[in-house]
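Every protein chain of the complex appears in place save one, which is left out.
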Amino acid sequence: MMQGYETVIGLEVHVQLTTRTKIFCGCATAFGQTPNSQTCPVCLGLPGALPVLNRKAVEDAIRTGLATNCQIAPRSIFARKNYFYPDLPKGYQISQFELPVCEHGWLEIEPEQGVGKRVGITRIHMEEDAGKLIHGDTPETAGYSMVDLNRACTPLLEIVSEPDMRSADEAIAYLKQLHQLVVYLDVCDGNLEEGNFRCDANVSVRPVGQRTFGTRTELKNINSFRFIKQAIEYEAERQVDLIEAGDKVIQETRLFDSTTGMTRSMRGKEEAHDYRYFPDPDLVPLVIDAAWIEAVRSTLPELPEAKRQRFVSQLGLSTYDAGVLAADRKLADYFDACAKASGDPKACANWIMGDLLRKLKETDTEIADAPVAATLLAGLLARIADNTISGKIAKTVFEKMWQSGQDADSIIAAEGLKQVTDSGAIEGLVDDVIAAHPGQVAEYRSGKDKLIGFFVGKVMQASQGKANPGLVNQLLKKKLAGGDD
Amino acid sequence: MTMTSPDFTLAALREHLDKKDLSAVEVTRAYLERIAATNPALNTFITICEESAIGEAEAADKRIAAGDTQPLTGLPIAVKDIFSTRNVRTTCGSRILQNYRPPYDASVIDRLKKQNAVLLGKLNMDEFAMGSSNENSAYGPAKNPWDRTCVPGGSSGGSAASVAARQTAAALGTDTGGSVRQPAAHCGVVGLKPTYGRVSRYGVVAYASSLDQVGPVTRDVRDCALLLQAVAGYDPADSTSVDTPVPDYAATLEGDLQGLRIGLPDEYFIEGVDADVHQAVTAAVDRYRQLGAQVVPVSLPHTAYAVACYYLVATAEASSNLARYDGVRYGLRAEDAENLIDTYMKSRAAGFGTEVKRRIMLGTYALSSGYYDAYYLKAQKVRTLIRQDFLEAFNQVDVLLTPIAPTPAFQLGEKVADPLTMYLSDIFTIPVNLAGTCAISVPCGFAENGLPIGLQLIGKPFAEATILQAAYAFEQATDWHHRKPDLP
Partner (left out) sequence: MKISRADVEHVSRLARLALSDDELDALTHDMAAILDYVEQLNTLDTDDILPTSHAVPMENAFRADVIKPGLTPEEALSNAPDAAGTLFRVRRVIE
């Protein structure tokens, strides 16, 4: 970025909701089905068909509004946004315009570079998605576009931020925060490749110190966080170059090309858009009273920020560990369950962030599908705590638990991994080791204390790891001190 | 009983079928024959359902034999070609839907089918219900059975003309600005526009969504109550359907009119109303006094603004409702287009008629950037004033009595060239749609030239029972409904 300029960014994010059915009809919203197999008169836009609002979509909107500190509108209205496109069956999109369901919220962000700040959320409105256009490349389809309306009428929330971000890093931080939040709230699957979470960026530049905004351009549908950063940075540079060259930025929509890393104008000969918004007479006002809002609020999960704070202040985790564990709701839930069952949050955190995450990654498993469930892991930790097994044996037990799905006790018993705590049995092993290593015994006795580790290792080896290391240590020290022979 | 010229009310047919001196198949065949004989002259049907009607009649006869008869079981009904009928062509009077066969039934059609009524066919109409004369049909105008050089009225012209011509025992139409009531008046039959939300719009091809309502067209008031009873009621598939219990309309039909307060709105008794119409309506007022009603003058001060308001609200909604006819998923597609936008522009140009284009253009303009406040929003505010006029009048009276139209049916071609004059002929029916309330048209006499004249009774929202009762009392005291046209 050229010195003396500042980038101003506002983001519009389209979040696809996790409802089972579409926003205005009873068709399923499953991804990747046979084209046009999830349609009905409503989402095909057949003559005479009428929309009826999905109550769950409204509740998801309220959840998202509450979690982003918005005011929930006591009365909101659906409007028609009129334009022609083959993926838009009715020739209009049902959206909200003048009275959206949520307004005046904010989100606290912490960019990796720079300082934390609050980004305003202008509004959140509900709308239906369009269908999918496929551009033909087979002999049968070249020169044509194909329309699949399975996605048409899928519920979306459009979350519009204030132009409060001043760098691509801040924009990324906002998007990651928002993404984490909607996944946490269970209102969105958050799958970027499937288009669950889509972002348009409004970008302008201005000389530092100037109060008014420069002319903005809108960057459309960028489908990864990395591309968003590239697109914003490219666009800001482009605008500064224009201004420096004495040209003007034109207000327009631009497309980001991920292969070139550049943005290009979408403006064709097409008529400038005039969406002719008006209230949809087929739908009635959405009225949300305080009781409904409170009922939804009572179902909100603990949000990531609150979780992080609790993990640190109540469970004694480090800020870093708390951050990692709170970032994903399912991981955090796993941790909470494990910590509660075992009573040792720190040990849980260590095991989860070590062996469990490694194993999940290696086997490409979702935490919900992990064969070692939270209570099972807690069972394992309990056997370490009560000295039934050593930490080292525990790793073997964990591995076997993962493979079999059995609990720790069954595996310890079946494999005979129970730690030997009988001092008589251990004493025999200690005696054998001392007898077998007279040289080292002499060195030890002459003051080389560090050799104790060597003896412990030998005894543990002889016990196949099952001897209680504390007991071994204790007996060795006593015997090597030359007590009884 | 001779069946060469079927001439039944729904109520009479019900008795015959229940007594089993006629079968539904016999009745259906008789009507189908009559349609075949008269349709070339009247052009009332766009599609005749010969085969399926017989099949439905057979199913109805079985049901009657099994003792599981519903009020409409086996009764022949025809519907305006605006109702989606599964696998039966539904053109909406337009070229753009010439070959469209819906894969689903409108909710009211579903209700008729559940009772095993017999669907005789799909009736002619002004394209997309835009018109007052049926001359805007892509399939040629239906003719008025009383004088085939005259229009039957519109947009449900086929519905009214087919009932008057005894091609069907009853019909369904839709009423956005008078489209059930005005043709009923012009054809000498009964037509009712229910309160907005009383009958489901699901599956009814939309013209102006905030004004459209489904209504019965019948030979007499009792049949009107019977057919309304069958189609009225809450439908979860229509968000604007109202979940209010449906009263038993037949049960209150015969109540007397002692103490009924009838208002005559000053604004509806004005110059420009045809002398015959004025005389017939005035005679009806006298008749009501004789029947015990109390008649008082009232005022609906914003009446003069209704037509202007309507033509902004209705066209704006229509411009959006008709955007779906793009030739992508169904309907006409122009083949000579150069690119996709050209496909849209040429398909729509080829598929829509002049009046539909005119209204799409007007509505698009009224919603377009810079004009929304001046036109659409202004009209929605005036609509509030018009609605308030009615609510205030209904503080003083139970029913309003007015003419349906300023003149009887006019000549085919008479008003085609001047859209504004055509629009103004709906001045007495439009305000009711804007106010969302209910009204009925009932025959009240004949003009010098032999054309029927209709009387309008307007009720409070959801007071269909009241206007049916008032209309029934008048009908029983007169014999206008017994007259029938000299049929071809």
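Should a chain be cited, it is by its letter among A and B, assigned in written order, with residues numbered from 1 in that chain.
Note that a contact is a pair of C-beta atoms (placed from the backbone, for glycine too) under 8 Å apart; a residue touches a chain by one contact, two chains touch by 3 or more.
Keep in mind that what you see is a predicted model, and the values were worked out from it rather than measured.
Among the residues B:210, B:303, B:456 or B:469, only B:210 touches the chain that is left out of the figure.
The hidden chain makes contact, of the residues A:48, A:86 or A:190, with A:86. Interface note: of A:279, A:304 or A:345, the residue touching the hidden chain in the full complex is A:279. Only one of the listed residues, A:37, A:224, A:251 or A:404, touches the absent chain: A:37.
Interface residues of chain B facing the missing partner chain: 99-101, 103-104, 195-197, 210, 236, 239-242, 302, 304-305, 307-309, 311-312, 319, 323, 326-333, 337, 339-346, 348-349, 352, 354, 357-358, 360-362, 364-365, 368, 375, 377-385, 387, 419-420, 423, 433-437, 461. Mapped onto chain A, the footprint of the missing chain covers residues 19-21, 25-28, 34-41, 43-44, 52-58, 75, 84-86, 133-136, 140-141, 143-149, 255, 266, 268, 271, 274, 276, 279, 281, 283-287.
Definition applied: only the chains that are shown with their structure count from here on.
Per-chain Cα centroids separate chain A from chain B by 56 Å. Chain A meets chain B in the complex at residues 41, 44-53, 80, 82, 84, 86, 89-92, 145, 147, 149, 270, 274, 276-278, 281-284. Residues 83-84, 90, 92, 97, 100, 102-104, 106, 201-206, 208-210, 236-240, 316-317, 319-320, 322-324, 326, 328-330, 340-341, 344, 364, 367-369, 372, 376 of chain B are the ones touching chain A in the complex.
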